[in-house]
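A protein chain is absent from this complex, but the other protein chains hold their places.
In order of appearance the chains are A and B, and numbering begins at 1 in each one.
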Amino acid sequence: MTIVFALFLLSLLVITALAIVQTRNLFVAVMLLSIFSLLMAANFFVLDAADVALTEAAVGAGVTTVIFLSALTLISGTEKKAPQAGRGVALIVVTITTLLIIYATFDKPRLGDPEAPVHQHVAPFYIENTYELMGFPNVVTAVLASFRGYDTLGEVFVVFAAAIGVLFILDARTGTGPAYGMPEARGLKHHLIPKAVGGLLVPFVLLFGLYVQFHGEYGPGGGFQAGAIVATAIILYAILEGEKAALRAVPRSVLMALVVGGALLYGLVGVVCMLMGGDFLDYSVLLPDPVVGRQVGIIIIEAGVGMAVCGSLLSIFHAFASRRPSRIDHESV
Amino acid sequence: MTEVFPLVIDFLSRSLMLIGALSVLIGGIGVLRMPDIYSRIHAASLTDTMGTIALFSGLMLEAGFALATFKLFAIMVFLLLTGPTATYALANAVLESGSVPAAAKLSDGDDFKGETK
Partner (left out) sequence: MNLYEFLGYYNYWVFAVLLMIGFYAVIAKTNLIKKLIGLSIFQSAVFLMYISMDKVEGGTAPILKPEMTDLIYSNPLPQVLILTAIVVGVATLALGLAIVVRINERYGSIEEHDLLDAD
């Protein structure tokens, strides 16, 4: 019976993607993209990937929609014009490539085959040795933070670079300048009910973000999801109370410190491991007991990852949200 | 009595989940068939309240006395708080953007003056 449900979810994905490409109104496309991300998270959960489903729901359905919408308010035209001729060639190329890829997938092993090559060499090593070497149950966090720590270091640096890039492109480092400063910053109109309910929810969302951060080793969770959830809580506060209130609560200097501090913390742990006599990012030399040393190392770098992701997402949001639209032709400004 | 108790719980939880699924379906049909955006929002609110309560009660009965029951209860409270708030914000935004409800045009001659303070 789960097979029928899984097939239904997959078909919903295709229908939503067709609707996204088909529609002309950009706001509708962004809303449908958010639904698409949520369906994708449900699909990941059906395929036994709990961490990935949590990340896709938090980052894809939450933060991506907010960034798209805040960019769309800065672009004055929201309707799309009629497309050019030349669509016919694109359609033919796309159809032929689809048929070729479908023909190629017949060579793949059956879904769920335990004898498939992907399950043979490295994965059983990770599953068998995580509990002895690390002492906690979540294999995905162990692989992400310790067995493959280099990849995560590179990812933190990519997120850091993206935040710096957005701040430079939009010229938003200090929040002042000719393109910035809305005339008056206010939250929603008729805001009593959303303010009351939202003000009730923000502390609980922050608490849940901290829970996900520190329980990343015992259940699904970790630094990335926690950073996205905490950023979502502060974005909710900014939407309800106005952006200036959110900037008073978490000022830009704190955001910069979070981003830079998170990336530095990760690199610093690696260098300290080298100074203590091991390799770069080999946490077993941090404390006399190697298992506890690895756990301490993983907690510190997950904190670094959470700080960097939270700071970057919030900096990007503030860079988009406090920018004045260039052509003022709505009456809402 | 104690042999039939699990059967009663099973039957109750399955029928509650069926009621929840039916109300979600009716809400979906209502969204497609209603003429105006305000009536569509009203039809979709059936999913917010009746569908949530029925589905989650059925799931809680199925889970028994475990930690999962408390987690399901917490999720249900969260959805019951945020769903109607989102509906309110949506309807408010539609009103602010100037759409007049269709029923307002059927009244006797005087125009609907929306609040724009």
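Details
Simple rule for what comes next: contacts are C-beta pairs under 8 Å (C-beta built on N, C-alpha and C of every residue); 3 or more make two chains touch, one makes a residue touch a chain.
Remember, it's a predicted structure, so these values are computed and weren't measured experimentally.
Shown chains touched by the missing chain in the whole complex: A. From the set A:35, A:50, A:206 or A:245, the residue in touch with the chain omitted from the display is A:50, counting the whole complex.
The set of chain A residues touching the chain not shown comprises 3, 7, 10-11, 13-14, 17-18, 20-21, 26, 29-30, 33, 36-37, 40, 43-44, 47-52, 55-56, 59-60, 63-64, 67-68, 71-72, 74-77, 80-81, 83-84, 86-87, 90-91, 93-95, 97-98, 101-102, 105-106, 108, 110-114, 116, 118-119, 122-123, 126-127, 130-131, 137-140, 143-144, 148, 151-152, 155, 158-159, 161-163, 165-166, 169-170, 179, 218-220, 222, 224, 309, 312, 316, 319-320, 323, 326-327.
Definition applied: only the chains that are shown with their structure count from here on.
The centroid of the Cα atoms in chain A and the matching centroid in chain B are 29 Å apart.
Against chain A, in their complex, chain B makes its touches with residues 78, 81-82, 85, 88-89, 92, 96. Of all residues in chain A, those touching chain B in their complex are 188-190, 193-194, 197-198, 200-201.
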